[in-house]
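What follows is a short report on a single structure.
Missing here is one protein chain; the remaining ones are kept as they sit in the complex.
This part shows subunit A:
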Amino acid sequence: MSEMPNRKPETGAFFPRDRNWHPPAFAPGYKTSVLRSPQRALLSLDGTISEITGPIFGHSVLGELDNDLIHNFAKPGESAIGERIIVHGRVLDERGRPVSGALLEFWQANAGGRYRHKKESYLAPLDPNFGGCGRTITDENGYYAFRTIKPGPYPWPNGVNDWRPAHIHFSVFGHGFAQRLITQMYFEGDPMIWKCPIVNTIPDRQAIEQLVAPLDWANTIPMDARAYRFDIVLRGRRSTLFENRLEGN
């Protein structure tokens, strides 16, 4: 963890979450949510210092290959098998301001839809050169990028014939612990998106579209890797319009 010098401390409380935009806790089409969803109402708490603060991670936590899933688990001179892609974008807050120094962690299945995890028993094989985890930190403009291979869809025991669309899991830290977010990125044009019970826990189609990364032809590298663009929006803070009100207005 490290300090972020030359930055005015952010002390405003966060905008409340729009919990009609997020998926509800209880979404029976996704069967595991039935017993894992609170039934009582959440207790609302307008940001105290315990929520407006949060850990910040310095670049010192990153290894050289942390943002290259094609190579960070591969044997020397080898690489993971599959469609080579770059995933990149910006992390912004709800006010459209870049979130710099944000730690992003991502994980995914390999090109055949197989996760490297002992609880996973799908018959598609592991790729000996693919681990499936990566991380990076946004720059001063909120930009991030990583290289990976496009994950495959995989079947899961929810309905009799349910398949996840190709997806990459994202975990995001902003500057306050109340901004903590885990989500999934999907790929433009994948017909599996609209059949997925997990995607469909999100009630609003526009909200789902926010998770679908378009093919970014302009940033595709010829003879190397195609690019997908995925921007992420974290909660915004109330501005401090009056200097004597540190908690914001």
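Here is the rule we go by: contacts are C-beta pairs under 8 Å (C-beta built on N, C-alpha and C of every residue); 3 or more make two chains touch, one makes a residue touch a chain; residues count from 1.
One rule holds in what follows: contacts and distances are computed from a predicted model.
Within the choices "Light-independent protochlorophyllide reductase subunit B", "Protocatechuate 3,4-dioxygenase alpha subunit", "Quinol:cytochrome C oxidoreductase" or "Na(+)/H(+) antiporter subunit B", the name that UniProt assigns to the complex's undisplayed chain is "Protocatechuate 3,4-dioxygenase alpha subunit". Across A:Leu43, A:Leu123 or A:Met223, the single residue that touches the chain missing here is A:Leu43. Where subunit A meets the missing chain, the touching residues are 1, 3-4, 7, 9-11, 16-19, 21-25, 27, 30, 32-40, 42-57, 61, 63, 65-66, 72-73, 92-96, 105-107, 115-120, 131-135, 169, 171-172, 175-178, 180-184, 198-199, 201-202, 206-208, 210-211, 232-236, 246-247.
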